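The complex appears here minus one protein chain, its other protein chains still in place.
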Amino acid sequence: MKARFVLTLVLYFTAVPAFADIGRQVGLDWPQIIAFATHKTNYSGTFVYQYNGHMESARITHISDQSGEHEKLESMDGPRRAFIRNNDKVWWYSGDRKAVQVERRYNSKRFPALQPELLSALNENYLIYTAEQARISGFDTQAIVFQPKDTLRYTHKMWAHMDSGLLLKAAVLNERKEIVEQYTFIQLNIGGEIERTHMMPGQSTTSSEQQSNFDLPAEISEQAATSEWKVAAVPTGFKKIMEKRRSLHGKNRDVIHFVYSDGLAGISVFIETSGTNFEKRLGLSSRGAIHVYSKIKDDYLVTVVGEIPPLSVIQIADSVRHNGQ
Amino acid sequence: MGEREVDQLLVDRAQHGDKHAFELLVTKYQRRLARLISRFVRDSVAVEDVTQEAFIKAYRALPTFRGESAFYTWLYRIGINTAKNHLQALKRRAPTTTLFDAEESEGFEDASLLHEVSTPENELMSKQVVDVVNSSLQELPDDLRTALTLREIEELSYEEIAAAMNCPVGTVRSRIFRAREAIATNLRPLLGTSKNKRW
Partner (left out) sequence: MKQKISALMDGELFDDDAETILDKLKQNPDMQEEWRSYHLIGDVLRQSDNVHANISIAIHKRLQAEPTVLSPHQRDSHNARWLALSAAASVMALTLVAWLSVQVGSETVPQLAMRQSQNAQPANLPARGLDDYLMAHQEFSPGLDVHGMTAYVHTVASQQEDK
């Protein structure tokens, strides 16, 4: 039995160029194509987002031109909420309280190509292979599966438009192949002229009179977090991509923010003094594939956010140590 | 228990913190893995580095191995990925390398000597080991040679070999052992003298 396996494997590699993939396994082409399409294509459409038994729809418009990337994401159900992005600036509109928060996107330079580190992490942690071809919203798509090599992360399945590479559908599945969350485009226009005025209603609110109502931008200081904190149990395959002291909640209070990535999923660990966080909810909260777990550790509040299974999030939070302990 | 179960036994031990058990797996699979990796990576020095790297990665990833596939398929997968990463890293470095091509080619001969594996002495050793094993095999009595060949090359179980050779399983077991021990006896002077037990 084993002899046959080894022989087949060896013959296969002898017969094909060294870079060829095993069976239906695909290389890193698809992730590259998808990332490129996401950031370099003009499109507008409506998608349905499903999670935890909920279903909501949202509209997205994306324009890429000489001046960069501009996009808008707005909820179509309930109170109006929207994100508008102009290159590395993100505005957050929350309709009911007329407040606008500004998030500064930190590392937007990485687009459109995926970083080599990210690609090799993807390759290490997931088996990437093509699945069925399907028609979604009138487009022919190819399904690509990112199957983790362990149980520490979720399976991701994406349906990419064969011509443009845009994602028409994406699902996150747990170990039992149950869907944790998914979004599906129900309508999509690709390419051509996208109506700009339609897209940027928020432009006017970025005028100076509104500006004064803004919360302070969540600036990220250049100062790296001191290594006084240690996250002892980061799941295998996750690499630290950032460690910063930054402000959050629009206040001048420092939060230490660690970010880890396995190429597809991210984990953030936030550590702050717990004093004024009386309103914060402790324990586990979830939205689709994102889980948040908060706990008090001595005088500090530790919050872990990640697109990973809930048990992993809890384990990570429990492993946060103050150095010297 | 079959060979796969022995691997699982060793994996279980390693997962309980027994590094030595993992080293037995290294001894067992190192050449098979190196051979697989050499399908991707041409340079023999790099093959050795990548193979080492793959084993270290496998060790670190051991907690995630759940025994659903055979250990060697899991290990091979890590080996293939490590080899591909190595090639990708080479590709990324390529532009820089061409800038220094002239210098590098001058120093090339010296550099290759730094790695023991590519020295003529090692190639000679490799050839000697192969010669000793093959000639010892030929000198073996027929039934010992057949039993060992069926086991190592055809990878039959003792029971299958017993059926093929029309003898009890206990006899197969002793023939295979005697064959191995006879060859190993001839190998020992060679292995004993080789520095750092490179073979």
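Just so it is clear, A and B label the chains in written order, and each chain counts residues from 1 on its own.
The criterion applied here is as follows: a residue touches a chain if its C-beta (ideal position, glycine included) is under 8 Å from a C-beta of that chain, and two chains touch if they have at least 3 such contacts.
Keep in mind that what you see is a predicted model, and the values were worked out from it rather than measured.
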> Which chains here would be touched by the one that got left out?
Replying inline: A, B
> Which of these touches the unseen chain: B:Q15, B:T73, B:T146 or B:T171?
Replying inline: B:Q15
>> Residue by residue, what part of chain B touches the chain that was omitted?
In response: 1-6, 9-10, 12-24, 26-28, 30-32, 34-35, 38, 47-48, 51-52, 55-56, 59-60, 62-63, 65-67, 116-117, 122, 125-126, 129-130, 133-134, 137, 148-149, 151-153, 157-158, 173-174, 176-177, 180-181, 183-184, 187-188, 191, 196-199
>> List every residue of chain A that touches the chain not included in the displayed model.
In response: 31, 34-35, 38-39, 47, 49-56, 58, 60, 62, 71-75, 77-79, 81-83, 85, 90, 92, 94, 96, 101, 103, 105-107, 110-111, 114, 118, 157-158, 167, 170-171, 173-174, 176-183, 218, 241-242, 246, 248-250, 257, 259, 261-266, 268, 270, 279-281, 283-288, 290-292, 303, 305-307, 310-311
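By our rule, only the chains that are shown with their structure count from here on.
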> Which whole number of Å gives the spacing of the CA centres of chain A and chain B?
Replying inline: 41
> Mind pulling up the chain A residues that touch chain B in the complex?
Replying inline: 1-3, 5-6, 9-10, 13-14, 18-19, 22, 116, 119-120, 123-124, 127, 149-152, 236-237
> For the complex, which residues does chain B have touching chain A?
Replying inline: 3-4, 32, 35-36, 39-40, 57, 60-61, 63-64, 66, 70, 72-73, 76-77, 80-81, 84-85, 87-89, 92, 153-155
